[in-house]
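Missing here: one protein chain of the complex. Every other protein chain is in place.
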Amino acid sequence: MATSSTKSGASFAESGADLELTGISKRFPGFTAIDSLDLQIPAGSFFALLGPSGCGKTTTLRLVAGLEEPTAGRILIGGKDVTDTKPFQRPVNTVFQSYALFPHMTILENVAFGLRRRRIRDAVAKAHEALALVELDHVSSRRPAQLSGGQQQRVALARAIVNRPALLLLDEPLGALDLKLRRQMQLELKAIQTEVGLTFLHVTHDQEEAMTMADTVAVMNKGRIEQMGAPEELYELPRTAFVANFLGQSNLFTGEVVAATADAITVDVGGVPVVVPRARSQRHSGEVAIGVRPEKVTLLTEAPLPQAGRNVFGPGRVTDVSFSGVSTQYLVEVPGAGELVVFAQNMVFGPVVQVGAEVWLSWNADHGFGLDDDPGTVPRFVPDASTESIAIQRRIALEEELEQA
Amino acid sequence: MAFTAFASQTTVEQAPRKRSFVALVLLLPGIAYLLLFFLTPLISLVITSFQEPDLYGDIGDYVTAFRWENYVDAVGEYWPLILRAFGYALVATVLALVISYPIAYFIGVKARRFPLLQSLLLTLVIAPFFISFLLRTLAWKQIMSDEGPVVVFLKSIAVLPSDGHLTGTAFSVIFGLTYNFIPFMTLPLYATLERLDTRYLEAGADLYASPFTVFRTVTVPLSMPGIVSGTLLTFIPAAGDYINASRDFLGSSSTAMVGNAIEANFLVLQNYPAAAALSIVLMAVILVIVGVYVRRTGTEDLV
Partner (left out) sequence: MRRRTKGLGLWIYTFIALAFLLIPIVYTFVFSFNDSGKLNIAWQGFTLEKWATVCTVQGLCEAFGNSILVGLTSTVLATALGTLIAIALVRYRFKARSAISLLLFLPMATPEVVLGAGLAAQFLTVGVEKGLGTIILAHTMFCISFVVVTVKARVASLDPALEEAGRDLYGSPGQVFWRITFPLLVPGIAAAALLSFALSFDDFIITNFNSGAVDTFPKFIYIAAARGIPAQVNVIASAVFLLAIVLVVVAQVSRAARAKRSSAS
């Protein structure tokens, strides 16, 4: 075993290594999980792979861990090709979704397992240290079944990082925890990553989790990476409709580019000119898809004066108001543009306008974005058709009928 | 528990094809063993069933031949025993099911809230396994003997005529079969009923079904895997049994089953071809019945 160069090279990485995937494909009988994926993760970063279930993110993780073999492509960790090595020969450790703590061993034995397999000296002392890092040294003689979910999660983390892997893989590690514990663990995980300086590859379907924790987020869909970047960048400037809607909500429109300057393009949306900065737009001519985030849109009860640098829709009618504490979500039906969603901070007590009110919508042209998708394939914004809003709309329709009668 | 056995389905993880040599190493010893000591003997049995007596040999010496008349002779001579075996086994299976279902339901559903009570009751169900099958049957023979308390009581209330017997009758053989296989019926029933989600029963009741209708339309269909396993685990050994029907136990010459004929021909008369032919007939009929039954009840996945 000592002859394995990958393995001896793996012993206690001083810091994280970078990960490089080139042309990775993984086909299972009947479907393709990953389709020629290229990915580079710099050493020491906290990288999140975000996507809906079935997008191939967990398969990517398993390929890196060596639990699956790629159909094509190479995997390099710290510049070394590990494509053909077995999981136990890779300088990689995983925090499993189900934690996979060995039920027949104590917490300490679980954490020391990897160290003992590699015959590292002072395994017990190092395991205690790792448990102290996650503040669980006092339960080291218990069995996993005697711990709470959050404690098990931290043990799973300690069991992985005690090996100082060049790369730590986290497979939906917080998925089984309740919301409050999850928020707390997100912060702790981030703090531990900063402290130990390892490269973290975190797979999740929770966009908020990905954005709060990671330096870089890659949004994955149908076995491909749709867009990759810092969380703010992905959010403020989504390049595809999938990203625009998976990462938060967006109002999307399609229309013809009717004017283009060096700085901006103007798109005709149902007769209303909408200006988008050229730099924030992927396409600059023909039919294009554009969008704006709901919280960037201002709700006005009177028609605003035309103003350079602001796009205005209206008048429209409020079809639904739902109050959610910090903010209120309004659905506004605008003739020609369809239904828009607006988030407004609750600066005053209660909603500003009621259902049925006539309103105008306006936003700073700098906040718009233009997408790379073919306009024909872009899904129109689909409002959250919750039963409550349907019921409210029904009631309004009925009341109007009654009034007319 | 092994008795849940006959119908189970597992989702299997995708394993790479090139590791199948490991599977071969794991499978080889056990499968070779079964081929050598299960399948080959069955083939030997088929060969033996066509043998004819060695003209120049002693009694019990046979030579390989294709004497298909062995089957005609055996079935011609023993058809009442074959019919009796399947008849007794069928009645005993139905009785065991009727007796066992409430026990399994009580332990698996009603006693669910008391795990210790549940496991102790289960221990009582399997307790007969811990004492010899033969001794239990002999105990019933003594209890039901002509001088025993049961016969004396039945005669005193004139249910049984004064010259009547219990042992040596069809009643006592079926009684013995039923008694001996109740645990085999109860355990698989328990295993499925124990997993029965009682919310289905509540939903049934909520949707205007009477308790009996809920039982008939919800409980029974959901416990079908247990019913299939239990009836097979009872019917198959009961049809081949020859202890209960034996003269030294609960039977008499008029209750002999096909198993008794196989034993007598093989071990006493040394008429191996007849014993083999009867075995093949017994096995063939059972396989046909099991095949039809399993297909009709819709549990195709057997092991």
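Labels A and B are assigned to the chains in the order they are written; within every chain, residues are numbered from 1.
Following the convention adopted for this analysis, contacts are C-beta pairs under 8 Å (C-beta built on N, C-alpha and C of every residue); 3 or more make two chains touch, one makes a residue touch a chain.
What you see is a predicted model; the values in this text were computed from it and never measured.
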Within the entire complex, the undisplayed chain is in contact with A, B
The one of A:K26, A:K57 or A:R159 in touch with the missing chain is A:R159
State which residues belonging to subunit B touch the missing partner chain.
1-2, 4-6, 8, 10, 12-15, 17, 19-20, 22-24, 26-27, 29-31, 33-35, 37-42, 44-45, 47-48, 99, 102-103, 105-107, 110, 115-116, 119-121, 123-140, 142-143, 145, 147, 179, 182-183, 232, 236-237, 239-243, 248-249, 259, 262-263, 266-267, 272, 275-276, 279-280, 282-283, 286-287, 290, 302-303
In the complete complex, which positions of subunit A touch the hidden chain?
1, 7, 65-67, 86-88, 92-94, 96-98, 100-104, 113-114, 117-118, 143, 145-146, 159, 163
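Please note the rule applied: only the chains that are shown with their structure count from here on.
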Report the inter-centroid distance (CA atoms only) between subunit A and subunit B in whole Å.
58
